[in-house]
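Below is one structure, written out as structure tokens, with a few remarks after it.
Yeah, one chain of the complex is gone here, protein chain that is, but the others are all in their spots.
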Amino acid sequence: MTSRLSPINVILGLAPIALLIAVWQGLVSFGVAPATLLPPPGYVFGRLLQQLVTATFQQEIAATLVRLFAGFAIAVVLGVSIGIAAAASPAINAAVRPIVRVLAPLPKVALYPALLLLLGFGHGSKITLVTADALFPILLSTYYGASTVEQKLIWSAMAAGTPRYEILFKVVLPAAMPSILTGCRIGLVISCIVVFLAEMITSTDGLGHVLVTAARTFQAVDMFVPLITISLLGLILNGLLGAVRSYLLRGFPEA
Amino acid sequence: MAEPVATRKPASSIIEIEHVSQIFQTSARKDHQALSDISLTIEEGAFVSILGPSGCGKSTLLYIVGGFVSPTGGAAKMKGKTIAGPGPDRGPVFQEFALFPWKTVLGNVTYGPRQQGMSASEADAQSRALIEMVGLKGYESFYPKELSGGMKQRVALARTLAYHPEVLLMDEPFGALDAHTRTRLQNDLLNIWERDRKTVLFVTHSVDEAVFLSDKVVMMSKSPGRIRQVIDIDLPRPRRRNELLLDPRYQKYVVDIERMFDESDEVGSRS
Partner (left out) sequence: MMPPTTLARRAAPVLACIGLLALWQVAALALKNDSFPTAIEAIRAIPSILGDKEALINIIASLRRMAIGFGVAVFVSIPLGLMMGRSRAVAAFFNPLLMVIYPVPKAALMPIIMLWLGVGDITKTLVIFLGVSLPVIYHSFEGAKAVEEKMLWSGAAMGLSAAQRMVWIVLPASLPEILTGCRTGLVLALITMITSEMIARQSGAGNILFNALDMGQYDTVFAMIIIVGAMGIGLDALFERVRAKLVRWSEPQFDIPLSFS
């Protein structure tokens, strides 16, 4: 959901967020919701800033980020290579396609108990779950991008003397890049969501665990803090990926 | 209907197309015969146009010479050797430009020479000269998306010329351009061609374009694609557009060819 940033758009876009915070404040101020259930926004953001500088909270963020990046990175490597291979070889395609058809709509989170049994309660099971969820959008968009590369680009490179195996890296991969990066973007958001949920379901550290701990003791403020943190992390990572994207795709129209 | 074509065989023939036919499977049951028993010889240094209505298989014939498509029957030969795949001795220029969007103008033009193992500095110098020759000096670091259609096609031409193919295969290269840009590129192409007179195989559906550019026009008819007639265009070179348009011989070629296509259309519609 990208739109050009004109000043009017920025004001217009900030309006609903400001409105949301105003309503939130209003609910507390007029006593509609008790502060124990819905702490006022100023208090929540103050608490967030206060937490962000503590070492313990930073460690929770670090634990979440390690799992997120590891899972996402594995998903990118696997998704791009399987996607390209499936587009390049009819034999691999025939094998991959039905398996993907079955596994893609499968609710991966249901596999989590199995992963816990097989890989234990540590990083391994969470990273695997993140990979399993982020893999398919990346794989599918890579496959889509690679299989719709314009034939004449490939012919042009072949006529210029590019050997067949090099075509994959010199033409198909760069030509599929816009589509691959779209898949990565979806995969990244999914990774944020999944890592948080996995930590909520069972974990001893990470942002999801912070939320669960707060929920057990009915500390409403501390429940908002990790949620806002993961949202901010998502926005920052999305922005970074956007920067990478506009650098990599500087030649492409509408990048 | 198709008379035996190009039976005189000078020593300098470069491409020989021998009884080529092409059948595409369009659906499970139906086959479409795109080309039927095409034989044609192209002499070295000749500018040959393949002219015909859309759907007559003229582009397919070009792709077969390029080695991008293998014929279902017969064979195409380059210097006596059967064409088995694409190679840098035959350089294509497509209507769709097919430039690499992730490379700059210079990057696109140096691609071929670098692929041939030329050093970076040498490829760079040579490509800059070519970019200047096609009239795009100053645009070296632009990306294709920043160029107009005519400029893109100039880059595509430079990219292909850069690896010194012996034959240029041009697939309706000016078909996507507006009339004004089109005539300018035709003139520039002729000027560039006059320098070293490479063999050119040029596919078009425009009669004036074919007559203006070519030494020889191969007329094709459709379903199935056959060669109808081959016409030698005996007009002086170098050709100047403003002179040629007034030349009665040019006008006669254009009118005759158009009439022949009209007649075949009528026969086609009656049967």
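First chain written, first letter: the chains are A and B, and each begins at residue 1.
Rule of thumb we're sticking to: a residue touches a chain if its C-beta (ideal position, glycine included) is under 8 Å from a C-beta of that chain, and two chains touch if they have at least 3 such contacts.
Bear in mind that the values here come from a model prediction, so they are computed numbers and not experimental data.
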Visible contact partners (per top-of-document touch definition) of the missing chain: A
Listed residues A:V28, A:L48 or A:L211, member touching the removed chain: A:L211
Among A:V23, A:L52, A:V77 or A:A104, residue touching the chain not depicted: A:A104
Interface with the undisplayed chain - residues on chain A: 1, 3, 8-9, 12-17, 20, 33, 37-38, 94, 97-114, 116-118, 133-134, 136-137, 140, 143-144, 147, 186, 189-190, 192-194, 196-197, 200-201, 208, 211-212, 214-215, 218, 220, 223-224, 227, 230-231, 233-235, 238
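Note that only the chains that are shown with their structure count from here on.
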Separation of chain A from chain B, taking each centre as the mean of its C-alpha atoms, in whole Å: 48
Interfacial residue positions of chain A with respect to chain B in the complex: 150, 152-153, 155-162, 171, 174-175, 177, 249-253
Parts of chain B lying in touch with chain A, wherever the complex brings them together: 63, 66, 68, 85-88, 90-92, 94, 96, 98, 100-104, 111-112, 115-116, 143-145, 159-160, 163, 165
